[in-house]
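One protein chain is absent from this view; the other protein chains keep their places.
Now for subunit A:
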Amino acid sequence: MPEPSAVTLTEESDERASTTAPEHQDVRTGRSPGQVAWARLKRDKVAIICSVIILFFIVVAIFAPLLVSLEAIDPITKAKADPGTVHTELVDFNGLPTVGASSAHWLGVEPRLGRDLFARWAYGARPSLIIGFVAAFASTVLGVVLGLVAGYLGGVADKIISWVIDFFLSLPILLLVLAIIPIMQKRLAAGGDLTPEETSTIRFWVLIVILVVFGWMGLARLVRGEVKSLREREFVQAARAIGVPTRSILFREILPNLVGPIIVSASIAVPAYITYEATLSYLGAGLVEPTASWGRTIADAQNLFATYPLWLWPSVIGLSLLVLALSLLGDSIRDAFDPTSRR
């Protein structure tokens, strides 16, 4: 396990650490901080194990249809399993399944609706991963752009953006998000009846937009601070003196120095968004039927947890393992970029 750094007490100390990274570079080989970090990451056992776990879930998500088709044909319904089809003939009048885990249903079937639980589980990996990566990417772009603008321009732009950051950070975000999602959903879905699939798709993108809108502030604040100190450095002043346009200064002089903190922040954001999506789905403001979602499954399955643990546990394990692997990988990436944790 990598030795966690002594100065990662707050984000500010992370900032400090990463600005000093170029100076600590290995002069003999002349590698960039990114190359140094990559070399260290490759030697990190925890990072390797976590990457394998994450890769496993990505494979499950991509090849979900293929995996589900490996299940045998059900003797009662005479059909192949899929995540959507309801089979009420597989449950009794209490809603409890009449078939257990079998070659046709590796994890059994869902109480009440009789849908194949393995298919629900495999397809459930998709929204988690897509939301995690898309939201992390979008909020990273937003945070970097706003942070660059605030830090480099200063003045009124900086005052406004800083105030907005403070404002967003002071909001009771969970409660607001819970309130906004159904409102946005209604506004977008206004006029005309939508199929459950369409509603579900709208909800999916609403969720991503909301997560991005409320998730960019930390990185923007970090980038702003970095840019404010970088713009006073000699190489930036030299570029300005010889007449390099502002855009080139921002993206070719300043941004490359921020690669470390940006990658670290993005890698920590992915598991955070997946957790957020699952939590919202659990509280009833996240993904809706018929989209298969681990968070929703956990919410539905908790009522029958004692009699039907096969409903609850695969989603609990899938979600926990994926988020755990992503978080630990994020920690490893942070350590890899942190010059003070060098052994």
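What we mean here is this: a contact is a pair of C-beta atoms (placed from the backbone, for glycine too) under 8 Å apart; a residue touches a chain by one contact, two chains touch by 3 or more; residues count from 1.
Here is the rule we use: contacts and distances are computed from a predicted model.
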Out of "sulfate adenylyltransferase", "FAD-binding protein", "Putative mRNA 3-end processing factor" or "ABC transporter permease", what name does the UniProt record list for the absent chain? "ABC transporter permease"
Among A:L153, A:L174 or A:I202, the residue in touch with the chain that has been omitted: A:L174
Pick out the residues on subunit A that sit against the missing chain. 1, 3-10, 163, 166-167, 170-172, 174-176, 178-180, 182-183, 186-187, 190, 271, 274-275, 278-279, 282-285, 298, 302, 305-306, 316, 319-320, 323-324, 327-328, 331
